[in-house]
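For this depiction, one protein chain was excluded, whereas all remaining protein chains were kept in their positions.
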Amino acid sequence: MVAATFPVTTEMGFSCVELGDGTAVARLAFDETNVRPGGIVPGPSIFGLADISLWFAVFTKIGFEPMAVTSDLTIHFLRPAVGSALLARCNLTKLGKRLAHGEIRVWEEDGDPDRLIAFASGAYALPDHNTDDRLPKTQDA
Amino acid sequence: MVAATFPVTTEMGFSCVELGDGTAVARLAFDETNVRPGGIVPGPSIFGLADISLWFAVFTKIGFEPMAVTSDLTIHFLRPAVGSALLARCNLTKLGKRLAHGEIRVWEEDGDPDRLIAFASGAYALPDHNTDDRLPKTQDA
Amino acid sequence: MVAATFPVTTEMGFSCVELGDGTAVARLAFDETNVRPGGIVPGPSIFGLADISLWFAVFTKIGFEPMAVTSDLTIHFLRPAVGSALLARCNLTKLGKRLAHGEIRVWEEDGDPDRLIAFASGAYALPDHNTDDRLPKTQDA
Partner (left out) sequence: MVAATFPVTTEMGFSCVELGDGTAVARLAFDETNVRPGGIVPGPSIFGLADISLWFAVFTKIGFEPMAVTSDLTIHFLRPAVGSALLARCNLTKLGKRLAHGEIRVWEEDGDPDRLIAFASGAYALPDHNTDDRLPKTQDA
């Protein structure tokens, strides 16, 4: 499904390794051809990983929605990522009619999950046809 | 201590209600004279609450440091806050030599802690005299 | 009008000093009773100034809309503000059906406008009744 919707990003090495209720973990494979000298994972790749984990988390709430698009994302790069695949867990913090907001932690697959490589938060804009009926009853606008 | 350092903010109704290792909870009292029509807590007050919770969390790591100043803060307002005191928990996500970064959740004291009013993240700039010796050994730059 | 809508913020010393097409300048008076030791203007006050300048700029496009609320705001504090009134200019960068986005520069009234105290950007959520008819024809969603 992801491969069909986002051929580019999947080609870039992203995959989904866990889905829960309003939570998801995305993975960025380590590929020596896509890193900077010294094996440093580029910031845009880390951004892409955070971004897609938010898309996956939204998916767990509203289902497959290719029209959900990133509205805004803020990322702080906390440490360099060197020589390892990366994991990003997104937890949704709000699901509204128009926007879904989540927070994302990025760490090295080979390392301590509390030793964060990056922290991000942001919102996806949901399409107009995303009606209340499709949203969980416990969520408000 | 807080009152001595931040007379203005304390006067604005902020207090510290919990301190842990790299975590803190700040409280904003509900005061009908400081809210908008309908009892809505103004955004800048919520920002101030998030900001001071981050300062408190930094305090738990490096001690009393009046020279630590906010470098940047991003806040998403998720729902209106109406008629209630607010609580904000900050968890530090990184403590470096120059910057401390944290994430902050804001909720109504009378409400569900998972029903967030706002989500923020940001960084404090630490003063130059904040040497490695004062930092926990488990933290890197 | 502002005083009627935002009595709290106006009480806090904010005023509107310029309105254009998609642009506005807000002012924060310097008041020794509302600053930190040394005359430093608190971060939340600067945030509030940026926030209200964005509200003013939205006003120039869609008219008086008390239901427009801040969706998100990111602020970088670039230098301390000491002993001076502050000005904030917001320029709208996008006006959509659901969101208005702007960027905001804050400087000291007594100082060089290019010597920024803070830089902010963010979005206001526009109410559902904000129809296309009210938006300029040159703007898209």
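Every chain is named by a letter (A, B and C) in the order it is written, and numbering of its residues begins at 1.
In this section, contacts are C-beta pairs under 8 Å (C-beta built on N, C-alpha and C of every residue); 3 or more make two chains touch, one makes a residue touch a chain.
Keep in mind that this is a model prediction, so the values were computed, not measured.
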{"item": "Displayed chains contacted by the hidden chain, counting the whole assembly", "value": "A, B, C"}
{"item": "Options A:Val17, A:Val35, A:Ile62 or A:Val82, residue touching the unrepresented chain", "value": "A:Val35"}
{"item": "From A:Arg27, A:Lys61 or A:His76, residue that would touch the chain that is not displayed", "value": "A:His76"}
{"item": "Sole contact to the chain not displayed, among A:Gly22, A:Gly48 or A:Gly102", "value": "A:Gly48"}
{"item": "Sites on chain C contacted by the missing partner chain, in the whole complex", "value": "74, 76, 78-79, 93-94, 96, 101, 103, 105, 116, 119, 121, 123, 140"}
{"item": "For chain A, the residues touching the chain missing from this view", "value": "6-9, 12, 34-37, 42-45, 47-48, 51, 69-77, 80"}
{"item": "Hidden partner interface residues of chain B, rising order", "value": "71-72, 74, 98-99, 123, 125"}
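FYI, only the chains that are shown with their structure count from here on.
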{"item": "Centroid-based (C-alpha) most distant chain relative to chain B", "value": "A"}
{"item": "Whole-Å separation of chain centres (CA-atom averages), chain A against chain C", "value": "31"}
{"item": "Where chain C touches two or more other chains at once, by residue number", "value": "71-72, 74"}
